[in-house]
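With one protein chain withheld, the remaining protein chains of the complex are depicted in position.
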Amino acid sequence: MNELINGFPVLTVTGLTQGAIYALVALGYTLVYGVLRLINFAHSDVFMIGTFGAIWTWSAFGFDANSPRPSVGGALGLIALAIVVAAILCGIFAMLVEVTAYRPLRARNAPPLAFLITAIGASFVLSEGMAAFTNRRQFGVPAMLPTDPLFSIGSWQVTPLQLTTIAVAILMMVALDWFVQRTKFGRGIRAVAQDANTAALMGVNKNRVILLVFLIGGLMAGVAAVLSDMKAASTRFNVGFLIGLKAFAAAVLGGIGNLRGAALGGILLGLAENYGSAVFGTNFRDFIGFLVLILLLMFRPTGLLGESLGRARA
Amino acid sequence: MRQIFVRAIGGVALAALVLGGAAACKQDEGGTEGGSASKVCDLKIGFFGALSGGDAGLVTPGKQAADLAVKQYNAEHADCKVSIQAYDSQGKPELAGGLATSAVGDAKVVGIVGPAFSGESETANPIFQQAGLPVITQSATRPSLADNGWAIFHRGVGNDFSQGPAAAAYIKSINAAKVFVVDDQSAYGAGLADEVKKALGATVVASDKATDNQQDFSAIVTKVTSSGATALFYGGYTEEASPFLKQLRAGGYKGTFVGGDGIYDANMLSVTGNADVEGAVATCPCAPATTAKGTFVQDFKAEFNAEPGVYADVAYDLTKIYLEAIGEGKSSRADIQAFLKSYNKAGSATGVTYKWDDKGELDPAQVRVWSYIAKNGAWAPDKEIPKA
Partner (left out) sequence: MTDVRTRWRDFRHGVSARFDRLPKASKIGLIVVFIVFLYALPNKGFYEYLGLPLGEYIPLYTTRNDMATVLFQCGYYILLALGLNIVVGYAGLLDLGFFGFFAVGAYTVATLTSPRSKIFTEYNWLESPWPWLVALPIAIALSLLAGVILGWPVLRLRGDYLAIVTLGFAEMIRIVAQQNDWIFNGDRGISEIAHPPGKNADGSPIFAFDAKPYYWLVLTVIIGMVFLIRNLVRSRVGRAWVAIREDEDAAELMGVPTYKFKIWAFAMGAGIGGFSGALWAGQANFVNASTFRLEQSILVLAAVLLGGAGNIGGAILGGFLVIYVPEWLRSIGDVFGLPENVRIAGEPYDISATNLRYLFFGIILIVVMIFRPQGLWPNRRRAAEIKDREKEAMVGA
């Protein structure tokens, strides 16, 4: 308990940071679920590919774990570039998963559980493929942003990395919300989410909308991957699994299919894990995460904000 | 027509039943071939451990090192080659039993490097024991493994009991008033951390546990910094230790980071990066016998284009022991077992003198724990830690 009280400011800030990453990954789960009613298990491995995308980008510029920290301007540029590369890479892989593993099944109107198996298959292919490609090695992330606190209010300190992570995550979420609520493409997504067949009759190209949804989910995962790289400081072929699990839990916590719910769920999960670890020990971190989720679902069976993609579902 | 079909089926069924039953009773051949006087070629050395799945990072470097040793041997003995047979347990005890039986059934397999983890050793070693197939593990350090009466069991590294107190002695020697102990809940990490805690007593102000494949250590970092600890002991492997150390430094922890031999590898340096790993300490039951050391590191780099990872050097030496035995014409499991029992030489990669007692532990007099400090991108030998 003392540890929670003493460390409360730090725990809150770091919890928010980790929560922001969960939230970004959770968006990918929730978008796909909202449109297809499908748990995209391969999403966690798309995220994993993003973490490598960032490392490859940096190493192309000669940065590895041993490199000295670049200037702040240079670091921001490199981060922005890595985000672009990783997001594109993840977007491509997410679409590949959709085209190879899900679309053929949809064309045959396969039962929902069949999608679960191809999702698991795609997850095996991506993670084991990357394992073979990288010889199962662990890669260090070059130091980018300075670690000294940027500013502090009392005992609340915020480092540049934490600020960047939270800011980028908020930016992405606002952009996504705008995209889904305000643009023509977003209207297409909402239409398919509400009623795919009717939307198709109204002239919405269902397959294109679904591809778009996977692309967006992939982009978000790519952004999250770069942020997570800088926070975690290393990556391997199997980093996706745990974070994917948490992000999926976060999506359910907020109400799966609900974009704002995913954001809220991610942040709550990040905080709950941090506070819980401080009180009960880090070995119970995941236990607490799931306990919170289960208790919440007992009382709100469709998550905090309920299921919906852009509108309330009765 | 139907009658004929039925009768045909019935006849075939009966025949199959009788013959199938007979076949079922026939026992499978297996076991060792008798040690013949002439030189036996194409012998195999089994390499047993997690070569795929999440834990492979701890074992694959050792497999590569074993491959390297065999390649070097075969270059010299082109007329009578040896090969490595991989048994990929994925580190899972539930798979280890079957693979062990399989290795036992292959008469060409005369020795095993591994099983790499303590858990899988518990299921595999009884089977090896029954078949008299010698094993030398490069990384299973649970002390109780030696207490099962397995004659075939040999440990190529010191166990937790030898390393834990030494790590504690090191921490005492740097006069750390407050020590924080973290382990990764693995049999190895927790065992080591428990020994350290026992030996340090009241100087340990707090402890916490990480989990396998953990990426986000923010809660532990907060605890460490707020505890005011000046030294931290981490029981676990590079996979988690490297991001943990980096996050500790980013979180403002300035004290000493001490780990066991699980972090004494090149990846700890290259993945963490010089700036953050500088000053980190690894204890290892291995001596820095630079003179005795051969060209292992260079050879490994040339072969695999990477730094030798965790336990690569140990696996290399252990494979070479088997190769030495085979080179001397030992070709049966029993001969090699006898060879191991009387072995007493220093390994060229680790500098450890391999001499086993009757329980299969390295001779305690030979286990010398050294501390190594990360300096300028290399593990610099610091000092031999005196026995408590």
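Per-chain numbering from 1; labels A and B assigned in written order.
Following the convention adopted for this analysis, a contact is a pair of C-beta atoms (placed from the backbone, for glycine too) under 8 Å apart; a residue touches a chain by one contact, two chains touch by 3 or more.
All figures in this text were calculated on a predicted structure; none of them were measured in a lab.
Just so you know, the chain we are not showing touches A, B across the whole complex.
Contact with the undisplayed chain is limited, among A:56, A:124, A:156 or A:178, to A:124. Touching the missing chain, out of B:101, B:226, B:274 or B:348, is residue B:101. Along chain B, the points of touch with the absent chain fall at residues 2, 5-6, 9-10, 13, 16-17, 19-24, 26-29, 51-52, 60, 67, 86-88, 91-95, 97-102, 105, 118-119, 122-123, 126-127, 130, 142, 185-187, 190-191, 194, 211-212, 303-305. The omitted chain makes contact with chain A at the following residues, 33, 37, 39, 41, 100-101, 104-111, 113-114, 116-118, 120-125, 128-129, 132-133, 135, 197, 200, 241, 245, 248-249, 252, 256, 283-284, 286-287, 290-291, 293-294, 297-298, 301-303.
The definition used in the following text is that only the chains that are shown with their structure count from here on.
Averaged Cα coordinates give chain A a centre that lies 35 Å from the centre of chain B.
On the side of chain A, the complex with chain B involves touching residues 3, 6-7, 10-11, 14-15, 17-18, 64-69, 128, 131, 135-140, 142-143, 147, 159, 161, 228, 231-234, 236, 238-239, 241-243, 273-274, 277-278, 281-283, 285-286.
For chain B in complex with chain A, the touching residues are 52, 54, 56-57, 60, 185, 208-211, 213-223, 225-226, 238-239, 242-243, 246-247, 249-252, 267, 270-276, 306, 309, 377.
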